[in-house]
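The complex appears here minus one protein chain, its other protein chains still in place.
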Amino acid sequence: MTPLQHEYLLALFGAYTGLFIIMFGFMYRMLQKSRKLDHDVKLLKDEWLGQSEAPMESDDADSSVMPTVRGHGMQDA
Amino acid sequence: MRRVFAKDWWIWTVLPVMLIALYFDFVGSPNDAQLGASARILYFHIGSASVAGIAFTVTAIASIGYLIQRTVVWDIWAAASAEIGTVFTTMILVSGTIWGRVAWGAWWTWDPRLTATLILWIIFAGYLLLREWSDNFERRATYSAIIALIAYVDVPIDYMTIRWWRSIHPVIFTNQGINMPVSMQIPMFLSMGAMTLVFIVWMAVRMRLMRAELGVGDLKNAIRAHIEGQ
Partner (left out) sequence: MWVTMMAFVIMIVFMFAFAVDAGQVRLSLVFPGILWMAFLFAGMIGISRTYAHEVPEDTLTGLILAPGDRMAIFLAKLTTAFLFMMGMELIATPIFFALFNEPWNGAWGSLLLVLALGALGIVELGTLLSAISANLKSGEMIFTMLMFPFEIPVLITTVEGTHAILSQPAGNPWLWLHGLMAYDAIFLALPLLLYDYLWEV
């Protein structure tokens, strides 16, 4: 094998190595994305579960308490 | 970033194995007597071909499993495997055309095996488009399982083309044994094994992403059902 051929083969090896490194880079991105999605889903689920219980705590929403904000006509009263 | 590496460390161990296999394929193996150095692409070519065959077989089995049991797991297996199989089929076609240009001076000929592989590639591209374009989950899973089973007919035919018809591909695996010197068998099996490992790792990663995406969909549906219920 001539030195030139050897260098050519090394270059080919380098090219295919690059291909597989790119492939694993994509896998890294996929892992990152799935981790992020799992995390977000968990957060959202917790938040949602917390929200759906919220109206139960403040049961006085329908009661006849006067509004605390004063309207224009009431300023002089 | 460190946590992604640390938790799934076993995924990254496959990369050095693959690179060692590539080094043996391209640098550490002897030249072919007739074809010279260009024959080295063959190891990569056979490796991707065996992985594509395994991947489409997994897709077909998972499709049968889905049609019988109708569970999400089977659909995820089928979809992930079909995607990876399509990528590896692309690698077969690309490495084959490059090698064909060097060895015969032509990028492409309508050899039976080349035709069968190209048909397989187009059909699975259509399969992936079908999955991409449909919105209803169950319909998508059922239809793509049916398409995968019809498409799988081509895989054994592709394997047998060089045995049934005269082809430019040499028959390496025969009933009498492996038609290849030992010094070339070692890099060939090494790259086949390493690429199968790559396939396994990729399946694990891809299926995890699909499950995460399904989790988002489930949450959406749950919230929507809750809002409509109120």
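All chains are identified by letter, namely A and B, in their written order; residue positions are counted from 1 within each chain.
Heads up, the rule we're going with is that contacts are C-beta pairs under 8 Å (C-beta built on N, C-alpha and C of every residue); 3 or more make two chains touch, one makes a residue touch a chain.
Model, not experiment: these values are computed from the prediction.
Of the chains displayed, those contacted by the omitted chain across the entire assembly are B. Only one residue from B:Leu129, B:Met160 or B:Ala222 touches the chain missing from this view: B:Leu129. For the options B:Arg101, B:Arg139 or B:Arg163, the residue in contact with the chain missing from this view is B:Arg139. By the touch criterion stated above, the residues of chain B touching the omitted chain are 67, 70, 115, 119, 122-123, 125-127, 129-130, 133-136, 138-139, 142-143, 145-147, 149-150, 153.
By our rule, only the chains that are shown with their structure count from here on.
Distance between chain A and chain B, defined via averaged C-alpha coordinates, is recorded as 30 Å. The touching residues of chain B, counted against chain A in their complex, run 4, 8, 11-12, 15, 18-19, 22-23, 25-27, 31, 37, 40, 44, 198, 201-202, 205-206, 208-209, 211-213, 215-216, 219, 223, 226. Residues 1, 5-6, 8-10, 12-13, 16-17, 20-21, 23-24, 27-28, 30-35, 37-38, 40-41, 44-45, 48, 52 of chain A are the ones that touch chain B when the two sit in their complex.
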